[in-house]
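Selected chains from the complex are presented in situ; the others are not included.
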Amino acid sequence: MRYLSFVLTHLRKDLRLEWRSRDSINGMLFFVLLMVVVFSIAFDPAGYPSTTRQISGGVLWVGLLFASMTALNQSWTREQRNQVLEAQRMAPSPASALFVGKALANMIFVLVVEAVLAPIFVVFFNLHVLGNAWLLAAILPLGTWALVVNGTFFAALGLRARNRELLLPLILLPLSLPAVLMMVQATTGVLTAELDPIYLRSWITQLACYDIIYTTICILLFETVLNAE
Amino acid sequence: MSTATPIRDQALSVTAASLESVSKIYGAFAALRNVTAAFPAGSSTVILGENGAGKSTLLRTVAGLISPTRGRATAFGDLPLRQRHRIAYMSHSTMLYDELTAMENLSYFATLHRGEGCACVGSPEMALRAVGLDPALPRPVGQYSQGMRQRASLARVLQTDPELLLLDEPFSNLDVSSAGHLVDLLADFRTWPVPGGGRRTLILTTHQASLAEPLADRTLIMRQGQVIDLVTGSHG
Amino acid sequence: MARSSTLRNFAWLWLAATVAVLVVGFRQAIFVAPMEETMGNLQRIFYYHLAHAILGLVFPYVNLAASLAFLYWRRRDPLKALSADALAVASAEITVLFVGITLATGMLWGKPAWGIWWTWDARLTTELLLWLLYVSYLLLRRFSPSGQTAVLSAVLAIFAAIDVPIIYMSIHWWRTQHPAPVFGSDGGGIDPAMVPAVLWNLAGWAMWGIFLIAFRFALERRRQLAEQEAALLALEASLETPQ
């Protein structure tokens, strides 16, 4: 498919750029690590294992949320630096392919951070997953995508705004709070095994629906945003 | 798109781009004031004017990157952005990624242009050679000298084989011999056949009028956001 | 000219009717409706609270409709698109106002009723999110570059409108371990004697909301026209400079 090949082109370019500079991933890693450390200092996970388990879902997602927000802010500035964005606007390939490529690239970065983070998190917080750990393999990517797809979109939307860095959290947070809620609940549910599997399943299904709905709208509206002027 | 070919073939005198009483207002400042201009297909126009006259703004409007506050800008009788596969635009800045080499940059943009009605894309290597850069240079564009950046930027637009080519000060930062070379290249470019018929149109701004003279079928002179003079005459 | 004066007359009439309905609603709520057993007169705040809460859920959709209209007309008919944009701002601002009043009346009520101003209950949280969403819409309008405000905010409006039902759905099962203090969706148990008060107030505040939106819309239109005028003036003034 032609569209797919455009997406791949964009994705490859973004990965290569990141590889050359490693801006986003390292920034995110630093932030998330520091956060884990802060919480484990603040909270003495060894002392209160059950409480730890209760807050760790929240800690994980808040960390990822903030970390990815910093990275997302960066991801479009690169396009803006030498006004490459104008070259992108003039290119005849569909604009949404650019969006999808970038969202996928961001997704990969955040997933890498998660992959590094997960073991550290388990060790520092002394976690034993009481529920079905495999469900996390569904929840993490779904939740991450929810963050990333909207984040990428709104970072692009705020691109030419006067106070870009501030604007992204302002828009993104209220919009994605339901998703944050879903993923925190689902994650905590798995970690503590206190949630009825039926509820758990419903959180996950809702998260998936959220992802599908927002991905669709983002793809549909991206061209409008890119050429808004 | 393919149905359009015969029409284009017949009407060679059609306008490639036109502005109809276009104004562009930033806040309380008018960068373009009621500009009306037509650029016939096959023509080559040099835009002259002092700093801040609105030359770049005019080019960007034709490219579709700016939508006029008032008036209408068209390219090939359509919204410029909708005809973007036939237009190429080079600006003051490189429009290239600093971290990638010229070759990587160009192949990337070439891929974006493939398909979509213009299978006719030149190769990045050829474009780089044409502007006098070595395609195998391992340095990223961010480490190029100013003139080399300008060339890489030129190669980016040339490789897409556009029908309407918009160049914003292509000669600035080029050394004398390359500038002369570029003029030849552009003169040559105008003669390249267009796959679907039609002719190549060139619009460029510059402050080195003498250099651009061989290219100037028409000279447009701007001042304070207005076109104050249009000199037609082949090769001044 | 004649058209604008009929419009103005109509606006005055509408305002008068609104005030009348609100006065009736006030009488119904304060004097006519029976006193609630457990909460006493405090409960009368409910009529205002409910009216604003319901309207606060309706106006976002006015905003959505206006935004969609804007996006549709943007290229086809810029003038119509401008008025759609004006309607979008107006409805967004009134949404923030109404939802804000809901929050305020709720908090005023909650302090005596529960002893706390705020709790992270599902109902309250959703309402807060709704408010945040439209505040962020207004902030985007302030921060975005001048030429793009309308487009960007129209896009955000679509996202926000989709988020509203998602918020309400997703929070449905939230924190079931924690007894929900607000009587929730099973609230069929209103005394029939209270119904007229509810309805009068609802009608009155709805008319008031519509009036506010229309008023804000007119203001925004006037601002847009003035802006165009100023641009035109700037253009002409600069054309006259000798050169």
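Chains here go by letter, A, B and C, matching the order in which they are written, and residues are numbered from 1 within each.
Quick note on the criterion: a contact is a pair of C-beta atoms (placed from the backbone, for glycine too) under 8 Å apart; a residue touches a chain by one contact, two chains touch by 3 or more.
Please read these numbers as outputs of a predicted model, since none were measured by experiment.
Stoichiometry of the complete assembly recorded in this file, written with the chain labels shown: A x2, B x2, C x1.
What we mean here is this: only the chains that are shown with their structure count from here on.
By count of C-beta pairs in contact, A-C exceeds the other of the chain pairs B-C and A-C. Put simply, the chain nearest the middle, going by average C-alpha positions, is A. Chain A and chain B have Cα centroids separated by 39 Å. Annotation: 49 Å between the Cα-based centres of chain B and chain C. Chain A and chain C have centres, each the mean of its CA atoms, that are 32 Å apart. Chain B has residues 67 in contact with two or more other chains.
Residue numbers of chain A whose C-beta contacts span two or more other chains: 229. On the chain A side of its complex with chain C, the touching residues are 150, 157-158, 160-163, 166-167, 170-171, 173-175, 177-178, 181-182, 185, 199, 202, 206, 210, 213-214, 217, 221, 224-225, 228-229.
Touching chain C in their complex are the following residues of chain B: 23, 25, 27-30, 33-34, 67, 69, 79, 223-225.
Listed in rising order, the residues of chain B touching chain A in the complex are 63-67, 81, 84-85, 87-89, 91, 93-100, 104, 108-109, 111-113, 115-118, 140, 156.
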